[in-house]
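Right, I'll just put the structure down here and ask away after.
With one protein chain removed, the remaining protein chains of the complex are shown where they sit.
Showing chain A:
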Amino acid sequence: MNTRAELVSLLRENARYTTVDLARMTGAEEREVESTIEALETEGVIRGYSAVVDWRNTDDEPVRALVECNVTLDRETGYDDIAKRLVGFPEVESLRLVSGEYDFSMTVEADSMGEVSRFVSEKVAPVPEITQTVTHYLMESYKEHGIEFDGDRDDDRLSVSP
(Lines give C-alpha, C1' and ligand atoms only; values in the text may rest on other atoms or scores of the structure.)
Protein backbone atom coordinates (compact mmCIF):
# COMPACT_ATOMS: atom_id res chain seq x y z
CA MET A 1 0.00 0.00 0.00
CA ASN A 2 1.35 3.46 -0.72
CA THR A 3 1.84 5.93 2.09
CA ARG A 4 -0.93 8.24 0.87
CA ALA A 5 -3.58 5.54 0.92
CA GLU A 6 -2.25 4.19 4.20
CA LEU A 7 -2.36 7.63 5.83
CA VAL A 8 -5.89 8.26 4.64
CA SER A 9 -6.99 4.94 6.06
CA LEU A 10 -5.21 5.55 9.37
CA LEU A 11 -6.60 9.06 9.76
CA ARG A 12 -10.11 7.84 8.99
CA GLU A 13 -9.62 5.34 11.79
CA ASN A 14 -8.31 7.97 14.21
CA ALA A 15 -7.58 11.53 13.17
CA ARG A 16 -5.71 12.12 16.38
CA TYR A 17 -2.83 9.77 15.65
CA THR A 18 0.28 11.89 16.03
CA THR A 19 2.65 12.40 13.15
CA VAL A 20 5.25 10.48 15.11
CA ASP A 21 2.94 7.48 15.57
CA LEU A 22 1.87 7.62 11.94
CA ALA A 23 5.52 7.53 10.96
CA ARG A 24 6.12 4.57 13.27
CA MET A 25 3.19 2.66 11.84
CA THR A 26 3.88 3.26 8.17
CA GLY A 27 7.64 3.11 8.37
CA ALA A 28 7.80 6.51 6.62
CA GLU A 29 9.86 9.49 7.80
CA GLU A 30 8.05 11.96 10.01
CA ARG A 31 8.73 14.71 7.49
CA GLU A 32 7.21 12.64 4.71
CA VAL A 33 4.11 11.98 6.81
CA GLU A 34 3.74 15.69 7.49
CA SER A 35 4.13 16.72 3.89
CA THR A 36 1.82 13.98 2.62
CA ILE A 37 -0.92 15.01 5.02
CA GLU A 38 -0.41 18.61 4.02
CA ALA A 39 -0.74 17.64 0.37
CA LEU A 40 -3.87 15.59 1.10
CA GLU A 41 -5.36 18.64 2.78
CA THR A 42 -4.46 21.16 0.07
CA GLU A 43 -5.64 18.82 -2.66
CA GLY A 44 -8.96 18.58 -0.88
CA VAL A 45 -8.73 14.84 -0.28
CA ILE A 46 -8.90 15.34 3.46
CA ARG A 47 -11.53 18.00 4.07
CA GLY A 48 -11.49 18.16 7.82
CA TYR A 49 -11.27 16.29 11.08
CA SER A 50 -13.99 15.81 13.65
CA ALA A 51 -14.92 13.90 16.78
CA VAL A 52 -17.44 11.07 16.93
CA VAL A 53 -19.70 11.99 19.84
CA ASP A 54 -22.10 9.80 21.73
CA TRP A 55 -24.49 12.57 22.80
CA ARG A 56 -26.31 10.36 25.28
CA ASN A 57 -23.39 10.80 27.59
CA THR A 58 -23.73 14.59 27.59
CA ASP A 59 -26.29 17.10 28.85
CA ASP A 60 -26.58 19.03 25.63
CA GLU A 61 -27.76 16.55 23.07
CA PRO A 62 -28.80 18.37 19.92
CA VAL A 63 -31.91 17.39 18.02
CA ARG A 64 -31.10 15.78 14.73
CA ALA A 65 -33.30 14.85 11.85
CA LEU A 66 -32.89 13.11 8.55
CA VAL A 67 -34.77 15.08 5.93
CA GLU A 68 -35.62 13.53 2.58
CA CYS A 69 -36.12 16.09 -0.18
CA ASN A 70 -37.62 15.69 -3.62
CA VAL A 71 -36.86 18.27 -6.26
CA THR A 72 -37.81 19.15 -9.81
CA LEU A 73 -35.18 20.37 -12.18
CA ASP A 74 -35.53 22.69 -15.12
CA ARG A 75 -33.22 23.90 -17.88
CA GLU A 76 -31.62 26.52 -15.66
CA THR A 77 -31.43 24.66 -12.37
CA GLY A 78 -29.46 21.47 -11.68
CA TYR A 79 -28.92 19.43 -8.52
CA ASP A 80 -25.71 21.34 -7.82
CA ASP A 81 -27.52 24.67 -7.81
CA ILE A 82 -30.05 23.47 -5.27
CA ALA A 83 -27.32 21.82 -3.20
CA LYS A 84 -25.29 25.02 -3.13
CA ARG A 85 -28.22 26.85 -1.68
CA LEU A 86 -28.99 24.20 0.92
CA VAL A 87 -25.42 23.71 2.20
CA GLY A 88 -25.33 27.41 2.99
CA PHE A 89 -27.70 26.89 5.93
CA PRO A 90 -25.78 26.34 9.17
CA GLU A 91 -28.44 23.85 10.35
CA VAL A 92 -27.49 21.45 7.56
CA GLU A 93 -24.95 19.02 8.92
CA SER A 94 -24.70 16.83 5.83
CA LEU A 95 -26.25 16.83 2.41
CA ARG A 96 -26.08 14.05 -0.12
CA LEU A 97 -27.64 13.37 -3.48
CA VAL A 98 -28.96 9.82 -3.43
CA SER A 99 -30.57 7.39 -5.82
CA GLY A 100 -34.00 5.93 -5.17
CA GLU A 101 -37.29 7.27 -3.88
CA TYR A 102 -36.07 10.78 -3.23
CA ASP A 103 -33.26 13.05 -4.35
CA PHE A 104 -31.46 14.62 -1.41
CA SER A 105 -30.76 13.17 1.99
CA MET A 106 -30.00 15.86 4.50
CA THR A 107 -29.11 15.74 8.19
CA VAL A 108 -30.25 18.74 10.14
CA GLU A 109 -29.07 19.67 13.59
CA ALA A 110 -30.61 22.21 15.96
CA ASP A 111 -31.33 22.81 19.64
CA SER A 112 -34.95 21.72 19.67
CA MET A 113 -37.56 19.91 17.62
CA GLY A 114 -39.29 23.24 17.13
CA GLU A 115 -36.19 24.71 15.61
CA VAL A 116 -35.75 21.77 13.26
CA SER A 117 -39.39 21.96 12.15
CA ARG A 118 -39.20 25.70 11.64
CA PHE A 119 -36.02 25.34 9.65
CA VAL A 120 -37.55 22.73 7.37
CA SER A 121 -40.84 24.51 6.87
CA GLU A 122 -39.48 28.05 6.63
CA LYS A 123 -36.16 27.58 4.89
CA VAL A 124 -36.12 24.28 3.04
CA ALA A 125 -39.68 23.79 1.86
CA PRO A 126 -39.91 27.28 0.30
CA VAL A 127 -36.97 26.64 -2.01
CA PRO A 128 -38.88 26.74 -5.32
CA GLU A 129 -37.42 23.51 -6.77
CA ILE A 130 -38.20 21.46 -3.68
CA THR A 131 -41.46 19.62 -4.19
CA GLN A 132 -41.60 17.56 -1.02
CA THR A 133 -39.83 17.01 2.28
CA VAL A 134 -40.15 14.16 4.76
CA THR A 135 -38.59 14.66 8.17
CA HIS A 136 -37.39 11.77 10.32
CA TYR A 137 -36.18 12.69 13.79
CA LEU A 138 -33.20 10.67 14.95
CA MET A 139 -34.17 8.83 18.09
CA GLU A 140 -31.07 6.87 18.95
CA SER A 141 -27.66 6.38 17.43
CA TYR A 142 -25.98 3.00 17.59
CA LYS A 143 -23.07 3.50 15.24
CA GLU A 144 -21.50 6.62 13.74
CA HIS A 145 -18.57 6.80 11.34
CA GLY A 146 -17.96 3.11 11.82
CA ILE A 147 -17.78 3.35 15.59
CA GLU A 148 -20.23 1.26 17.59
CA PHE A 149 -21.59 3.14 20.55
CA ASP A 150 -22.44 0.13 22.63
CA GLY A 151 -19.76 -1.99 21.08
CA ASP A 152 -18.45 -4.74 23.29
CA ARG A 153 -15.15 -3.14 24.23
CA ASP A 154 -14.27 -5.80 26.78
CA ASP A 155 -11.41 -7.99 25.78
CA ASP A 156 -12.58 -11.35 26.98
CA ARG A 157 -9.60 -13.25 25.67
CA LEU A 158 -7.36 -14.96 28.20
CA SER A 159 -4.81 -12.43 29.39
CA VAL A 160 -1.93 -14.76 28.58
CA SER A 161 -2.24 -17.59 26.08
CA PRO A 162 0.06 -19.81 24.01
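Keep this in mind: contacts are C-beta pairs under 8 Å (C-beta built on N, C-alpha and C of every residue); 3 or more make two chains touch, one makes a residue touch a chain; residues count from 1.
Methods note: contacts and distances are computed from a predicted model.
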Next item on the list: Look at the options "Acetolactate synthase small subunit", "Aminotransferase", "Glycosyltransferase family 2 protein" or "4Fe-4S ferredoxin iron-sulfur binding domain-containing protein" and return the one that UniProt uses as the protein name of the missing chain.
Entry: "Aminotransferase"
Notebook entry, point to check: Of A:N2, A:S50, A:S99 or A:S161, which residue touches the hidden chain?
Noted result: A:S161
Note to self: Under the stated touch rule, tell me which residues of chain A contact the chain that is not displayed.
What the structure shows: 1, 6, 10, 14, 17, 21, 23-27, 155, 157-162
